[in-house]
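What you see is the complex with one protein chain gone and the rest in place.
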Amino acid sequence: MREKRAAADPFAAPPDPANMTCPAPIPERARVLLGHGSGGQLSAALMRDVIAPALAASSPGGPLNDAAVVEVAGQRLAFTTDSFVVSPLEFPGGDIGELAVNGTVNDLAMMGAQPLALSLAYVIEEGLPIEDLRKVTESVARAADRAGVRIVTGDTKVVGRGAADGLFVNTAGIGLVADGVAVGADRAAAGDAIILSGPIGLHGVAIMSIREGLDFEVEIASDTQPLNSLVAAILAVCPEVHVLRDPTRGGLASALNEIAAASGVGIELREDSIPIPGPVRAACEMLGLDPLHVANEGKLVAIVPASSVEAVLAAMRALPEGAEAVEIGRVVADHPAMVTVRTIVGSQRIVDMLVGEQLPRIC
Amino acid sequence: MCLGIPGKVVEIRDDGAMRMATIDYGGARKEACLAYVPEVGLGDYVIVHVGFAISQLDEEEALRTLELLRMIDEEGMAMELGSAAGNGGGGALTAPAAGSAPPPGAS
Partner (left out) sequence: MKYVDEYRDSAIARKLLDEIHRITTRPWALMEVCGGQTHTLVKQGIDEALPAGVRMIHGPGCPVCVTPLEQIDKALAIAVRPDVIFTSYGDMLRVPGSTTDLLALKARGADVRIVYSPLDAVRIAAANPDRQVVFFAIGFETTAPANAMAVAQAARLGLDNFTVLVSHVLVPPAMCAILESPSNQVQAFLAAGHVCAVMGWTEYEPIAARYHVPIVVTGFEPLDLLEGILMAIRQLESGRAEVENQYVRAVTREGNREAQEAVSRVFDVGDRKWRGIGMIPSSGYHLRPEFGGFDAEARFDVGAIHTAEHPACIAGEILQGTKTPLDCAAYGTLCSPQKPLGAPMVSTEGVCSAYHSAGRGLAAPYALPLYELTRSDR
């Protein structure tokens, strides 16, 4: 019947990856994987183990942040950059141009900054139809206009066929942080309320639906949109908001885990209050994915003192971007750095960060 | 082992030798092969695994079970566990056959 493992296989001591030489294959940990860009645990590890240490000398005071604040003549200037590599360039609900503007505007907004100006840099793959480039750039213009920011500088490079996925876009942005605003991932405090601006999973599912090999239909579109007006409305009623965060790659779960870890607090979610559109749920069930790990592009999480919840919700719901704003949980002193939800039997379970890339499954 | 989810057949077409369908899972639609469920028609529900319908979902059974589950009261199962005739046992909450003596037990 069953044999012991040792008798079945001739195995010597397993190869030590650190000591292997050619022609043995290089262990996977020595190469960058797609998963390193997914926004989950692998991305965090790459930053912590490779990039941050290498930059330590020129960045005294800590590893690189997603965005930074610098003091200039008594004002606080927020500065951020982001690259956009989505393929295909156009997807239900938007295109890479719109994404590039909204993404950077939102990074600034999440720091409590009022966005002022953006740079726009293109890396274009040889052979890209000129019409596509024009369409994307017109999208950029429309999005900038909608967000109330100007594109003030830029750069264009062309690379050989195969060296870029059609078009890579980088935007960098500057904004002003008003006095009294002190938003940070480390500022969540026990007792705070967690507010989500609207339904999740739309962008990620919209992208997946047109990805080669997956090919399904959903009547939903990416939720990409600028959130700076929504943030301004929140700050107007609650200048002491503690955390603002847009849950992009890695989804709501990854964003909340990062905040919980940075603030040294626990988070308890009411899973039933998290709005997940029917088609998003259906697509996730079909592929075996967790909606909490799916990317969003036009949503934010605001963590505010409990006493401000009603005022913040009212302010958010007055705008279309926040029409479906809802409280989804609380910050607690228990289980620091962990995010939990209630199970069906009433116990608590952990909501993990995304590991690597989301892969559809059969099991 | 078996990510099989229920969906509704909303469109059927013949693809050469195979009968293919569009399945709606409640807002997301994807194609599946109906070769293994030849009796299934438009509007029926199927369980789909890796792009194949492996079983037709018996809606009557599903609704009956759900009804019984909803009828559970705090003093325990009023229903006796029974074997649906000839079926080797059907659900924890099979109702006693009409006309039979009330089941013994709690409540």
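For clarity, chains are labelled A and B in written order, and residue numbers in each chain start from 1.
Everything that follows uses one rule, which is that a residue touches a chain if its C-beta (ideal position, glycine included) is under 8 Å from a C-beta of that chain, and two chains touch if they have at least 3 such contacts.
Given the structure is predicted, the values throughout are model-derived calculations rather than measurements.
Chemist: Hey, which of A:Ile174, A:Ala282, A:Val301 or A:Met316 is the one touching the hidden chain?
Modeler: Only one listed residue reaches the unshown chain, and that is A:Ala282.
Chemist: Quickly run down the residues of chain A that touch the omitted chain.
Modeler: Residues 1-5, 8-15, 17, 20, 24-29, 31-35, 41-42, 44-45, 47-48, 52, 62-71, 76, 110-111, 182-187, 213-215, 257-259, 261-262, 278, 281-282, 285, 287-288, 335-338, 343-350, 352-353, 355-356, 359-363 of chain A touch the chain that is not shown.
Chemist: At which residues does chain B meet the chain that is not included here?
Modeler: 1-6, 8, 16-18, 25-26, 30, 32-33, 35-38, 45, 47, 49-52, 54-55, 57-59, 61-62, 65-66, 69-70, 72, 74, 76-77, 81, 83, 87-93, 106
Simple rule for what comes next: only the chains that are shown with their structure count from here on.
Chemist: Quick one: report the Å distance separating chain A from chain B, using the average Cα coordinate of each chain.
Modeler: Chain centres of chain A and chain B, defined by C-alpha means, are spaced 39 Å apart.
Chemist: Show me the residue ranges of chain B that touch chain A in the complex, using the header's touch definition.
Modeler: Residues 1-3, 5, 7, 22, 24-31, 49-50 of chain B touch chain A in their complex.
Chemist: Okay, in this complex, where on chain A does chain B touch?
Modeler: Listed in rising order, the residues are 205, 209, 215-220, 277-283, 285-286, 288, 361-363.
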